[in-house]
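Comments concern the structure below.
One chain of protein is taken out of this complex; the other chains stay put.
So that you can tell them apart, the chains are marked A, B, C, D, E and F in the order they are listed, and the count of residues begins at 1 in each.
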Amino acid sequence: MATAVEVHHTALTLRDHLPILQILIPFCTAPLIVFLGYRSLAWPMAFISSLLSLIIATMLLIQVSDGSYISYHLGGWAPPVGIEYRVDAANAFVLFLISATATVVLPFALSSVAHEIPCKNHALFYACFMLCVTGLMGVVITGDAFNVFVFLEISSLSTYVLVSQGSYRDKRALTAAYDYLIMGTIGATFFVIGIGLLYMTTGTLNMADMADRLVGQGGNRTVQAAFAFIVVGMGLKVAIYPLHLWLPSAYTYAPSAVTTFLAATATKAAIYVVLRFMFTVFQPDFVFDTHILVWIIGPLALLAMFAASLIAIFQTDFKRMLAYSSIAQIGYMMLGIAMFSVTGLTATMVHLFNHGITKAVLFMAVGALVLRAGSTFYDRIEGMGRAMPLTGAAIVIGGLSLIGVPGTAGFISKWMLVQAAFEGGYWWLALIIVASSLLAVLYVWRVVEVLYLHTPHPDATHTEAPLLMIVPMWIAALACLYFGLDTRFILDAASTAADGLMAGSAGMSEISSAAAAAADH
Amino acid sequence: MELSTLIFASMVLPTLAMFANLIFAKQANLRDTITFVAALLTFACVVAIAAKVGNTTTPQIVLFEVFANVPIAFNVEPLGLLFALVASGLWIVTHIYAIGYMRGNNESHHARFFGCFAGAIAAALGIAWSSNMFTLFLYYEILTISTYPLVAHKGTPEAIRGARTYLGILLGTSIALQLTAVIWTYTLAGTLDFQLGGILRDNISPTLLPILLALYAFGIGKAALMPFHRWLPAAMVAPTPVSALLHAVAVVKAGVFTMLKVGVYIFGIDFLAETGASDWLMWLAAYTIIASSVIAMQQDNLKKRLAYSTVSQLSYITLGMALASQMAVVGGGVHIAMHAMGKITLFMCAGAIYVATHKTEISQMTGLGRTMPITFAAFGIGALSIIGLPPLGGSWSKWLLMVGSADAGHQIMIAVLMISSLLNVAYLLPVIGRGFYRDDTANPYTGIKEAPLFCWLPPAATAIGCLILFFTAGSIVDFLMPITGLPQ
Amino acid sequence: MEHHLILRVVTKLLVGTIILFAFYVQFHGDFSPGGGFQAGVIMAVAFILYGLVFGLDAVQQVFPPWIVHKLVALGVLVYAGTGIWNMVLGYEFLHYGSLNPHHMSHGQHTGIIWVEAGVGITVTGVMIAIFYAFAGRAPRLGDDDW
Amino acid sequence: MTLLIDILSWACIIGGSFFMVVSAIGIVRFPDFWSRLHAASVGDSGGMILLIAGMCLQSGLTLITVKLIAIGIFLFITGPTATHAVANAALVTGWRPKTGKGLIAEENIPYGDAKPTRQGR
Amino acid sequence: MTLEFFLGHVNYWLFIVLMMTGFYIVVSRGNYVKKIVGLNIFQVAVFMLYISIGKVTGGTAPIFPTNSQGKIKIDPEIVYSNPLPHVLILTAIVVGIATTSLGLALIIRIREEYDTIEEDDILEIEAAMAQAENDEHGSAMGGRA
Amino acid sequence: MTETIINVILFTMLVTTAFAIVRMTRLFAVVMLSGVFSLLTAMLFVTLDAVDVAFTEAAVGAGISTVLMLGTIALTSRSTKPSTRSNALPLLLVTLTGAVLVYGTLDMPTFGDPNAPAQTHLAPHYLNESITEIDVPNVVTSILASYRGFDTLGETAVVFAAGIGVLLILSGLRRRREEEEEDES
Partner (left out) sequence: MFLVAAIALFVSMILVLVRLYAGPIVYDRVLAANLFGTLTVLFIAILGFLTGRPDFLDIALLYALINFVGTIAILKFFRYRALGDIPQIKRGKQ
């Protein structure tokens, strides 16, 4: 039955290929590193490819900043038959965050990894790192529900490995990685169950198509169960409060460069997936119908904000403290979702980005401290602020951003969140939000005091960290300050993304028809 | 020069001074000279601005927009100009004094100290020029953080504890309450610009108005309204120039200045008067005035006593705002200048005594007056100004506040002010009394032995300033009249 | 297992058969169940069997670890390279039709063969590499643990 | 002819099924490992060959038959080899067949995969 | 609940029972190897759920019969099961074995470092380590923090 | 009907095997049972028409999983300790999850229903068009390699990640050869 079917096609330019190149460049770097096998080539290749993907992400972000979207049909099969890559404001934004973090973290990693991981592992380490980048970006960029799972697993598996590489410093990295593996796999399996149930009711895997076919199925119990499984499954990856158990150990014992990258991106990508499913696939109407879920997420978010912050206050290890603070900050993001308004979502998106760069600064500083002081227990880093003035100043900036002091990036997200609370009429919620940031004052200030006001530990090396650590750290720190004042980029992108999300797939198809019309010319 | 250039120059110069201090950390003389020149230039800028615009309100100079309708923006208006004049003018004095104090007292970390000092002044000027609540809040927080190292300067556990209280209360209240209030205001009004007559008039239900006001009143922790006043005595662990800066020039004045700004430009005094939303604040301010005066009487540590005195005096200004009558508000504004001049004199004197004799407790100071006559004379003048006796500056502001109370129909506040004056007498005059009149063996007279020149000259100058202010008060009142909204 | 003559003979017999079967699965995947992954696993199982019976050293002489490591990466590169070649031809990533624009299904055939080969190579490599890693570790058990 | 093949194949299949069940019963019921080894080989070889033969007859001369025969050959090689290996391993690690009267081994063997008594070495 | 409904859904419920057995092993058993086995059972049960989605009554495997030249014979009478879930599950199985091998590798390293693969023991060791750390670093902070 | 009976019998065996795994303390037995579990799974997949999946499960379950598990046990320990922890919480968690799933099944299409959404939306395209578009008899292969070829690329990447992951995790320290050299010296 093989009749000759001509392929009608106009040749695509490089610009049309941007969405796939975004993934492909880091993706191919990993096997190339392994294939060539030269240790000295690994880092330059990784860095160049992450730089390229940052450039591509920026170009994509510019292309979709008007609220349109780009659809790329993998294999030339039109969705829903084939897999589609769909770049819109929301995911271009997250892509930018991921590739930017990778680009900033890699120079930092060069000396940090050399210090923390044996030499013979370096090539494989960078290959794994690039796979992790690929996985996270793949999760974000795709428009296909099952493809999310595949790339989620790429990122997860490489993450487990990366975390376990901390075992050369502390053997607990192994159990941390194992726990993460178990919980991550449970989460991924739940996610797969959810997608299976959705496939059962819709017969498709393409998210946009799924959304179209889910309209009016709010009462369908299978869909409701699917929603629950997807939220819980991704919730494990996000580390929503009661599902966060893997996070503190994983962040604490992973190598510094890995922690930096994960804290800035991994949970963010997962939150993006939650958003994407809640708002694009299930649609705001559906989520609103099952408002009980919002009422579950809201209190859990509040619980995370307080409980995790309280735990953070009582830590004696800077790195672990930051890990708990991450859980608390994830609470803010979930709260933005729970408030269910454009402003709330904007707050989530903004905090996604701002918390990313804030944590990047802080964890890079942790890496520098580990290099010079040996560990990050408070009694080891006493007085290091004076010995390492630039690192210390970066910690202060990051800490202030974590608290949400005006002039730093963290303030903008807090502002949006409180504004969303007021707009929703929950003025008490606003008070709770700001009250929780007081807890951040407590745990951040303890570190600042330790760094500046105590006499230094005798065993520590009292020199500034190498330039390759300082420069990326300060790039992130300055970004932290810059995005705290100039909010045009971040707010525009986030609110475009939030608008698109809140409109559900309806908004998307309207935009898409307009974009299609534009594309025809 | 352009107005905008002057405004930015007045903020950039102290910032540059801050960096210069950090860069030239090792060259003490160069560093101090640069700072001094910067202080002079800053003051010159502010004076130039004053000469240029007088008491008119200039349009906004928008730097860039942060949120929709919320830019980082600056303008000049009478209240802010007054605050700027006070802050930049007294910086020169305090700087000279601080050089003397720090060197005379062999304190460490000079560069950090002077750097943060300059940073705090930059932030104070930013507060003064802010033309919307957001900008003001931004600089308010910068001020808090830049003064934290000053309070913790000594690095002793006690200092750290004090600094922790300081930061905890100031950062806590501002983030928890003031920020909430700001965002709430923004949600209600859609803007945060300072406008004469307020921006909330048609946007808020009367029942919520007192809550919003409370968020502001308690959120502005720097105004030291009870129960959020504890940071002020706690911050007394800092070196005295810092106390002078905190309690006279930058921090507390920034607090009450913000309070006035909120009252005048966010709520509008007419709106407050009509709705009576600020009545409770008036009572709270009155309570703070009396209560902290009573506490001050029980303090033996001179700086602690002065701190509680400051708490009390600050509430005068809050009271002026809460009374919501034109005269009271002007009185509050005038009091910023008067109290600044008086209180800085007192603190610098306390510091001079410490430098010369290392005594901090009042009970140890008996008979010191004869050893340090200039210091104690200056202290006396400052004290009298705080008490409100003519011919010293402090008398005017109290008078205006009393008139304002009468205007507002709260005659009982006159009584409060009177009682407070009596209490002032009761806790300030004994210090001078002990110094001059008691004969004691504790400090036998061995000839005049003042603190170094840089330590006693500045308080003497500001004491004279108190006198001068009495005679220029009329022009200050005229200067401030536009904020009442009345035609001149 | 030096003394297990029977095992050694049977294994020699089986290993070749299994490899043959792996190739069958690899290239007959279009018509019957199976494909690159299954073929890769089967191929790896052949070497694992050889390793089990003749020892790790013997199998590593046949298939040295560095070659295995190259294979691991090579497969992915072959797969991605197929897609990139499609892009070079001016089509979407993995649009195999581009390999023979005049007869789409022929292009698809070619593409599928390449892609399956990539999968097979990687899977073979990975499975053998994992076996080497596991088998190459000495147990830390004392006799009492048993 | 077809009928003949059918009958033959059915006979094979039924025979194979019978052998299988019998060997399974033997596996469960026999008293000790060595006797169970014996039972297992009945199913492994006899039952298997009969069943494969039955199916071959059913499918005729096609690729299927080739595959079936291949399966048969492989099972025929690997089954006894595996059994041999198991028996060898058991013997080497010290298990010995029970001999003599009253082959009630279950109670005498400590439960589980415990160490055998190494009387054989 | 009608009998028809019961017969139409009993399959799903059986999968769920299996799934939950695996899940139970993961969450309740303390042995690390057993957890991995449990995870496998859990995942396999999910795979079965997927496959059962694709099953069509009276259908057959989605492979077209071919004639002797390898050309596809089209027979509209034959009903094929849905091939898409099969593809998804092929991918998922691969992911599952990848996860398993990683987990097992981790277990080997854990055993080398901790000398045990029981969660209870490891928690105990880690608690002791944390306690030691806390004693060392916490008391150092005690005076000044 | 025959299929249903076969399904149910296979299921019973699967579930009993799973329960046996829960109860076993000998890891060796657990591994063997999980091998049997995999065999049963493959049979079930065959009855559910998923021959490709069964094939994969067979290759993985019989060939790789068992070997890896045995290798792990060889390097770790042979039996598990009896758990001292309370089973209440895990049971609650599992029951809850199961309950949500059962709730979800209530609106599911009947098993094997040819009119279910999954059968009517995308599947017909694959089954009807792939003949002209790809011309490969095994539809699973055509979807796997072409329609959803990118998923398979991702799958390859997962395998690749696992490979380099195992190498990274097990590379260090106690390589056999190194130890041997140490012993000799």
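In this text, a contact is a pair of C-beta atoms (placed from the backbone, for glycine too) under 8 Å apart; a residue touches a chain by one contact, two chains touch by 3 or more.
What you see is a predicted model; the values in this text were computed from it and never measured.
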**Fill in**
Listed in rising order, the chain C residues that touch the chain left out are 1, 7, 11, 14, 17-18, 21, 25, 32-34, 38, 42, 45, 48-49, 51-53, 55-57, 131, 134-139, 141, 146
**Asked** Considering the entire assembly, which residues of chain D contact the chain that has been omitted?
**Response** 10, 13-14, 16-18, 20-21, 23-25, 27-28, 33, 36-37, 40, 43-44, 47-48, 51-52, 54-55, 58-59, 63-64, 67-68, 70-71, 74-75, 78-79, 81-83, 85-87, 89-90, 92-93, 95, 106, 109, 111-113, 116
**Missing-chain contacts mapped onto chain F** = 2-3, 6, 9, 13, 16-17, 20, 28-29, 32-33, 35-36, 39-40, 42-43, 46-47, 51, 54-55, 58-59, 62-63, 66-67, 70-71, 73-75, 176, 179-180, 183-184
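Note that in this section only the chains that are shown with their structure count from here on.
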**Fill in**
Taking each chain's centre as the mean of its CA atoms, the one lying farthest from the centre of chain A is chain D
**Complete:** In terms of mean CA position, the chain most removed from chain E is B
**Message:** Contact counts by the stated rule: is the higher one at A-E or E-F?
**Reply:** E-F
**Request:** Mind checking the centre-to-centre distance between chain C and chain D? Centres are C-alpha means, answer in whole Å.
**Result:** 32
**Asked** Between chain B and chain F, what is the separation of their C-alpha centroids in Å?
**Response** 72
**Message:** Residues touching two or more other chains, restricted to chain D: which are they?
**Reply:** none
**Message:** I need the residues of chain F touching at least two other chains; which ones are they?
**Reply:** 51-52, 56, 60, 64, 68, 71-72, 75, 77-78, 101, 105-106, 108, 116, 118-119, 122-123, 126, 131-133, 135, 137-138, 140, 144, 146, 148-152, 154-155, 157-162, 164-167, 169-171, 174
**Prompt:** Which bits of chain A are touching chain E when the two form their complex?
**Reply:** 1-2, 146, 149-150, 153, 157, 160-161, 164, 167, 171-172, 174-175, 177-178, 181-182, 185-186, 188-189, 192-193, 196, 199-200, 205, 316-317, 377-380, 446, 449-450, 454
**Residues of chain E touching chain F in the complex** = 4-5, 7-14, 16-25, 27-31, 33-34, 36-38, 40-41, 44, 47-48, 51-66, 70, 72, 74, 79-91, 93-102, 104-109, 111-112, 116-118, 120-121
**Fill in**
So, in the complex, the side of chain F touching chain A is made of residues 100-101, 103-109, 116-123, 125-126, 131-133, 135, 146-151, 154-155, 157-158, 160-162, 164-165, 167-169, 171-172
